[in-house]
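All protein chains of the complex are present and in place, except for one that has been dropped.
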Amino acid sequence: MSDLELHLRSEVARILQDGSVDLVVGFEAESIPLKPQPTFIEDSKDADRLIINGFCQNNLATFLTRLPKEKRIGIVVRGCESRSINALIVENQHARDKLYLIGVPCHGIIDWRKVEALAGENIISAEENENIVNVHTIRSQFSIDRGDLLHDSCARCLHPNPVSPDIMLGELLPEGDPVLARSVVDEFQLLSSEKRYAFFTQEAERCIRCYACREACPMCYCTECFVDHANPRWTESTISPAGTQAWHIVRAFHQAGRCVSCGACERACPMDIKMTYLTDKLNDDLRRLYGFQVGMDTSTQPPFAAFSLDDKKRFIS
Amino acid sequence: MYYQIEKNEITNLLDHWMKLAGVFAPTEKGQFTVFENLMHGDELRINGPHNTRYPPKSLFLPQSERLFTLKNGNLVEPKINNEPRIVFGIRPCDAHALTLLDTVFLTDQYKDPYWQAERERTILVGLGCDEPCASCFCTTVGSGPFETRGLDILFIPLNEKYIIKQVTEKGGSLLTDLRKVPDTIETEIQKLEQKAINSLPIAFETIDIREKLYKLFSDAYWLKVSQSCLGCGVCTFLCPTCYCFDIVDEAQRGERVRNWDTCMFRIYSQEASGHNPRPSRFERTRQRLMHKYAYWLDSINEIGCTGCGRCVRYCPVGLDIRDMIRKAQNWEVVE
Amino acid sequence: MAQPSARGDNMTDRKPRIVLFQCQWCLYTEIDQHWVDHDLPSNIQLIKVPCTGRINPLFILNAVQGGADGIMICGCVPEKCHFKEGNFSARRQLDEFANFLVFTGFDIKRIRFTWIDLQEQGRIQRELSSMENDLFVLGPSVALATRHPLEGEQS
Partner (left out) sequence: MTDNNTNPYKPMPMRISRAYYESNDHSLKTFELDFLGASDCDYFFAHYNPGQFCQLSIFNKGEAPFGVASAAWEGKFVRFTVQKMGTFTQAIHRLKVDDQIGMRGPLGNGFPLDMWRGKNLVIVGGGCAFSTLYALTKHIQHPDFRNDYNELIVIYGARNSGLCMYKQDIQSWYDRDDMQLHQAIDVPENEWLHHVGYVPDVVREVAPSPDNAVAIVCGPPIMTKFTLPALTDLGFAPEAIFTSLEKRMKCGIGKCGRCNIGPAYICKDGPVFSLAELQSLPADI
């Protein structure tokens, strides 16, 4: 158990005991290797179940909109989670004073797919040791450099530190490199339109429309998603190219100015579909055009919810 | 009846079979495998221990299947395809699941013509699991790594060879050119099977599971186990025994189509009046679990889960159905 | 909605299909509006909206997927919106949506925004014919035009 976990458990036990929150959202140990589970702690005695490590792959903010509004919630937040929460507060989905954000530093989430790609499928256990991840499989043992296992979104994370947490455990990390953050989008844009379309199609066509990306996303909280609309039907509900492409385009576009680039959608996908390049493109555009970054405070409206007269210089025709 | 073939001969065998029928087998797609119609034997990928990620039920109940095409205002059925095909490399759990689905689609009263046609034109060639995965639990739910239920032929990996077990007459037609092995090989296979079985711990107790779940029906247990469920369709879409579907009209293409559907979605049971019998995630989780471990038992006295472990491996929040059942078995029911 | 495009067609057989989203207030002159309402060539499908702010990106996507070769969005110039600010919010969103479609491989020339001022009589005709010429050069739209029957064409 790491010092951070010890610290986290005592803090959670404290806030539950003194009644400042009703419930704490965090992670507990996994039932299958590499997949720690989100957990909901209501009793300070259960605080010992909490863990935090690089394998915790979900964005916990996604549970906020599913919990009763009147509850005071403590939540373990990394950089992306805190920004998601801010974005939710901007959209009036939660009140800041009902939340207690327990900030933890994040060195990036380890992508179980990359672990499996390097160590094979029959993994019994894996643990982090500083910058090395030790993986035990049925047949052998691997020590892999942590940097090689980071999820793509985390490898180019801009703001690993929680934004204005109520308490910060552990040490702050250096901010990410903006050039690196843009690299994927920049490279993709240099490709010919045929190549871009080919890549987009090849990814989208694997989609099985399980909507794990939607459910894993903290910002996808609509009561009725456009794909569930019966009248009018906005798009095909089959796994035809028309249906899956429409889903990927509209899902991403609905995230414009709202996505915090946490990559939870991509990690949730059972078909390994790349989709963060789409939302990253939108984020990048909004950063360039409007200087907007999602979730950096609790008041700035996203560009599509606001407009300004300066806009007229921005469009050509 | 047993036959044998060297492992490195398998490509040639598939190439040979391709002259007789279409061959569907696991092939690579990115980092995982799916069943596809192979053009060459060397596209086969069965070296990894794991199952295909996308379940082979899709070969019989495609995720999106055209039921009718609109022609001059009438719904016309597509031509039924009855060209023979061979599905190679299907794992015993997935083949077992097809037999369970037969009890749904091929009842005496109503036979599903689409399912029936796909089943009838297919020879199922299974691949035994000599090295089951950590997420597998077939032995717990009444199947096993060398189970032959639903299969016509079973390939069993034994050192550098596959021992081939002919299960049905239908399967025999594919094996005529192969070298026979005396039945004494059975003892060796049994040893291998035992080893595989021993590597699979019993994941949970199945005795009285139905009664236990019925008792829990209105218990807080469901709230507890469904708390971290996201409500996506991964577990059900990848499940080999989940068969729910939705029928929709794709007006612009003029087709009536059926798509897989899942009880984990809110709109699955949403009625026109606005009433929803399963409005929150705990009711939907309950439906999924109880369908597999109670309702299937009610209707055919078999558990509706074959222990393939896909839902366990690919759940985005690491929910483990084995864990949920274990919790149910140990849960104290508040009367 | 445009008809689904048959695969393998080419522009020599037909004129490019254009879906025109038009704000009902942007054509001030009677002649232009009459032309759009009654004399629009058959390869142009008119969808009249109360304001460009009403145009959901899904409308555009639907037109593209349904087989439109080009999309024209026609509205009032900035600061002259009938609803004062509807076209501002539309411009932010639709412009970015167009950028985004281009990012996924759609051709930028297939989407055109035309902000028409009150005095510009006859501009809509000019814009449409210039777009039609562009689309002739580009040929039929392939990217994202995907509404084909399941498992290939029906025999």
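By letter and in written order, the chains are A, B and C; residue numbering begins at 1 in each of them.
The rule is simple: contacts are C-beta pairs under 8 Å (C-beta built on N, C-alpha and C of every residue); 3 or more make two chains touch, one makes a residue touch a chain.
Every value quoted in this text rests on a predicted model; they were computed, and no experiment measured them.
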item: Missing chain: touched chains present in the view; value: A, B
item: Residue, one of B:70, B:178, B:197 or B:223, that touches the chain absent here; value: B:70
item: Among B:238, B:263, B:289 or B:328, residue touching the chain not depicted; value: B:263
item: From A:92, A:129 or A:231, residue that would touch the chain that is not displayed; value: A:231
item: Full-complex contact with the absent chain, from B:47, B:187 or B:273; value: B:273
item: Those residues of chain B which, in the complete complex, touch the missing chain; value: 67-68, 70, 73-75, 77, 104-105, 107, 109-113, 214, 217-218, 243-249, 251, 256, 258, 261, 263, 268-273, 275, 277-278, 283, 287, 290-291, 294-296, 298-299
item: Contact set of chain A toward the excluded chain (per top definition); value: 230-231
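Criterion: only the chains that are shown with their structure count from here on.
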item: Pair sharing more residue contacts (C-beta pairs) when A-B is set against B-C; value: A-B
item: CA centroid of chain A to CA centroid of chain C, Å; value: 35
item: For chain A paired with chain B, centre-to-centre distance based on mean C-alpha positions, whole Å; value: 31
item: Geometric centre distance via CA averages, chain C-chain B, whole Å; value: 46
item: Chain A residues counted as touching two or more neighbouring chains; value: 236, 238, 240
item: For chain B, residues that touch 2 or more chains besides their own; value: 64, 252-253, 257
item: Parts of chain B lying in touch with chain C, wherever the complex brings them together; value: 64-66, 69, 78-79, 252-253, 255, 257
item: Touching residues on chain A, where the partner in the complex is chain C; value: 188-189, 193-201, 226, 234-236, 238, 240-242, 245-246, 249-250, 252-253, 256, 278, 281-282, 285-286, 289, 303-304, 307-309, 311-312, 314-315, 317
item: In the complex with chain B, residue positions of chain C that touch it; value: 1, 4, 66, 147-151, 154-155
